[in-house]
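Every protein chain of the complex appears in place save one, which is left out.
Right, chain A next:
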Amino acid sequence: MNPFPLIGAELRRSWPGALALFAVMAFAIAMGVTVIAQERALRQGSARAADDFDLLIGAPGSETQLVLTGVYLQESALPLMPDTVWSELARRNGVTWAAPLVFGDTWRGRPVIGTTADFVTRGGKRTPEAGRLFQADHEAVVGSDVPLAIGAGVVTSHGHSRDDGRALPGEARHEGHELIVVGRMPRTGTPYDRAILAPIEAVWEAHGLARGRPDRDARIGPPWPEATGDAPVIVVKAASVADAYRLRAAFRGGRTMAVFPAEVLVQLYGALADVKAVMAAMALATQALVFVSVLVCVFALASARRRDIAVLRAIGAPRAFVFAVVWLGVCLLVCAAALAGIAMGYVATAGASALLSERFGFMLNARIGPDEWAMTALAAVLGALLALVPAAAAYRGSVVTGLRGG
């Protein structure tokens, strides 16, 4: 038997209703898909941004804030550590590389971070995409998203500056401490793509702090023979997992705290998972409501078609044929809605990810994963199962009554 020509005709005949059912089902599925895909994109994007940060050392305070500022460059006034912490770390074994970070300066809204060559190259693993690394305290390299050409001069400001480059009232421009852009780093998909990386000595000097060397010594970078300015964050790459735990233990408590960003993220993801659970439950409830409404509509439609069904039976259609016409018709709608829902969910996730990437600074990859497919397949299977009810009703209806009524 082949019920499809008749199914096609029925769908064409009631296309406004069929289209409406298709649209609400697709929308409900898209909502579910978006919630799941967006949560994963957020989790993976933020985790990837923290990949290079094994261990953060900071002055005692909020661990979460240390991660948010050190990894995601969220503006905040972190407490500072004296240079003795750096000296102590420099004496330790098991450190592949370590670098202090200082924040607070900006250029047209973009953060200027004072650090060392080790951080910029991640201990030699990354090289500039264009130009070279900074080699003097008036040079800087920029992240891939900073609109500065190599050779451009930058006058940074203390605190937040306006996008047009003019200082806000009460904020100081570091005149006389111009930086020259000498290199551009490749894209990382992290907030550091928006940052200008300057030698830490340049930032210390601009703030009138000790730069670790006598004035006549123009070299930059550690080791620093003399006193230096303070730093809020030290990034540490440990030689091994055991070293990482040992270092964390050594710098935890007392004057410093040591944090695995991954651990802090796990806590944040816990909160995120709760939000996701609530939203996923809402999306599921929406889907359930939608499918029940679809069922009611299909039922109403099937009762309106009682006479057509009776005629089919009268001219000899087997029950299976009548069942297939009703059931496969709904299944077709459900499957089309599921596919459209996946597509719409992907588009929504891509849009939201683009917006959130802009907002958070790290890359969110919009992707439809197995969870989304599973949820959509589940919705499609449930829809197909629910459609058995009106199909069975059509199957059982009396031909004589159907021919008389309607």
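One rule holds in what follows: contacts are C-beta pairs under 8 Å (C-beta built on N, C-alpha and C of every residue); 3 or more make two chains touch, one makes a residue touch a chain; residues count from 1.
In the analysis below, contacts and distances are computed from a predicted model.
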Exercise for review: Mind telling me which option in "Bicarbonate transport system permease protein CmpB", "Helicase Helix-turn-helix domain-containing protein", "NADH-quinone oxidoreductase subunit D" or "ABC transporter" is what UniProt lists for the chain we can't see?
Suggested key: "ABC transporter"
Point to revise | Option touching the unshown chain, where A:M279, A:A336 or A:L403 are the choices | key: A:L403
Exercise for review: Kindly state which of the options A:M1, A:V241 or A:A271 is in contact with the chain not pictured.
Suggested key: A:M1
Review point. Where the complex has a chain not shown, which of A:G124, A:P225, A:G253 or A:P318 is the residue touching it?
Key: A:P318
Revision key, fill the gap. Chain A residues touching the chain left out here are 1-3, 5-6, 8-10, 12-13, 307-308, 311, 313-319, 321, 399-400, 403
